[in-house]
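Complex shown without one protein chain; remaining protein chains in place.
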Amino acid sequence: MNKCTERVFNGLVKENPTFVLMLGMCPTLAVTTSAINGVGMGLSTTVVLVLSNMLIAMLRKIIPDSVRVPAFIVVVASFVTIVQFLLEGFVPSLYDALGIYIPLIVVNCIILGRAESYASKNPVLPSIFDGIGMGLGFTVGLAAIGVVREIIGSGKAFGFQLIPLADSATGKAGYVPVTIFILAPGAFLVLAGLTALQNKIKRNAAKKGRKEVEAATCGEGCASCTNGACGGKVFPAGNEKE
Amino acid sequence: MRELLIIAIGSALVNNVVLSQFLGICPFIGVSKKVETAAGMGGAVVFVITIASFVTSLIYKFILSNKAIMGGKLVYLQTIVFILVIACLVQFVEMFLKKSVPSLYRALGVYLPLITTNCAVLGVALTNVQKEYSVLQGVINGVGTALGFALAIVIMAGIREKIEYNDVSESFQGTPIVLITASLMAIAFFGFSGLI
Partner (left out) sequence: MNKIVKNAIILTLITLVSGVGLGFVYEITKEPIAQAQDAAKKEAWQEVFPEASSSDFEEIDVDAKAAEKAIKDLGVKAEIDEVCEVKGGEAGYIVTATDKEGYGGDIKITVGITSDGTVSGISILSISETAGLGMKATEPVFYEQYEGKQTDRFVVSKDGGDGEPIDALSGATITSRAVTGAVNAALGYYQNAF
């Protein structure tokens, strides 16, 4: 059981997919216009991740190595579609808010990345917990970005008005929301700020000699994901020659 | 004709795939260090998206939503079918180029396998369905989107080459400064929203 909690901690902190590995940037930026949407997206992804990790770990001895990537894609796509049905039936408001980004969970590098680098090599139970950890880490990342954008962009957090807004009609003084933060540029800006903050914390930690942290981790994650995990040949070399 | 032009401009500039829809961010950040590689990636994406949007439109029109097959009920399989088709397509394109057009393969080859996970490709296929585009409109939308991607990534690479010479605050080095650049580009692209 110890290994399982270690996996959860790993996903939440050590290899946080949003801030450390920089995976799944597309939904990270697109759906975080509010904290609620971020959490919804994060939890949907978590469900898919846990289920696909579980099934892939179960099938890891059956799936031949050379066709594993297409097999993973099929498994992931099926679960994504199932989650899509469930959301449409039971949480229609979230379904509307997330829109096209639900089917796009399929191409979220986190899921294929975990399938390839963890679930396909490990037993079922740790794989499930790996999925939970990674999924929660992603959810926390999205929620953090969502909260910052929502507060600055509309003075709210999770839909509650935190800062009273100014009203030009009645001349009431208050906060004038910076709309750009819920628009596209704000997404980039907030993520830049949070990543820089995290870099700074890391460097300070390194200075104090607590831990050796390679500064290079950030940003290389995405490229290495596309190189290694998801992007590698879909039908590997052995197959295509004949 | 006018409608097609609007679709093309809309998808390339106004609703730029990277800067306003956030699709294909990974390659946008990962492969934009040099103009040369960025252009290669852009070219490969244009190539694949054009073919993929054509093929997926055809499949959707004539198989998935065809009333003659299961009464058009197969629509719910679209995600799984599209992603498999795209994955196979990328592989076929790679094999074909390797054998028949080696010069083009040498230029685009390394980028092709990366494209399967570029969500812009699946994104275009799904938007085509969502907006009920015809096959021709779908292809135009695909080409527009892909050109928009190529434009964004090449501009980004150009800026990044210059950033190399700048004195960036330590915490902002690497990804953060790239994201800020992207943010400013997104603001600039807002200017296009009056076009349509």
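All chains are identified by letter, namely A and B, in their written order; residue positions are counted from 1 within each chain.
Note that in this section a residue touches a chain if its C-beta (ideal position, glycine included) is under 8 Å from a C-beta of that chain, and two chains touch if they have at least 3 such contacts.
Since the structure is predicted, the reported quantities are computational estimates derived from the model, not experimental observations.
**Student:** Decide which residue listed in B:Lys34, B:Arg106 or B:Lys131 touches the omitted chain of the complex.
**Tutor:** Only one of B:Lys34, B:Arg106 or B:Lys131 touches the chain omitted from view, namely B:Lys131.
**Student:** Can you tell me which of A:Val20, A:Ala57 or A:Val75 touches the chain that was removed from the display?
**Tutor:** Answering carefully, the residue with contact to the hidden chain is A:Val75.
**Student:** I need the residue numbers on subunit B that touch the omitted chain, in ascending order.
**Tutor:** Subunit B touches the chain not shown through residues 76-77, 80, 84, 130-132, 196.
**Student:** Just checking the interface: what residues of subunit A touch the absent partner chain?
**Tutor:** Subunit A touches the chain not shown through residues 33-34, 59, 62-64, 66-67, 70-71, 74-75, 77-78, 81-82, 85-86, 88-90, 92, 96-97, 99, 153-154, 177, 179, 182-183, 238-239, 242.
Criterion: only the chains that are shown with their structure count from here on.
**Student:** With chain centres taken as the means of their Cα atoms, state the distance from subunit A to subunit B in Å.
**Tutor:** Those two chain centres are 21 Å apart.
**Student:** What part of subunit B is in contact with subunit A in the complex they form?
**Tutor:** Those residues of subunit B that touch subunit A are 19-27, 29-31, 76-80, 83-84, 87-88, 90-91, 95, 113-114, 116-119, 122-123, 126-127, 130, 169-180, 182-184, 186-187, 190.
**Student:** Under the definition above, what is the set of subunit A residues touching subunit B in their complex?
**Tutor:** Spelled out, the residues of subunit A in touch with subunit B are 22, 25-27, 29-30, 69-70, 73-74, 77-78, 80-81, 84-85, 100, 103-104, 106-109, 112, 180, 183-189, 191-193, 195-197, 199-200, 203, 215-216, 218-219, 222-223, 225-227, 230-235, 240.
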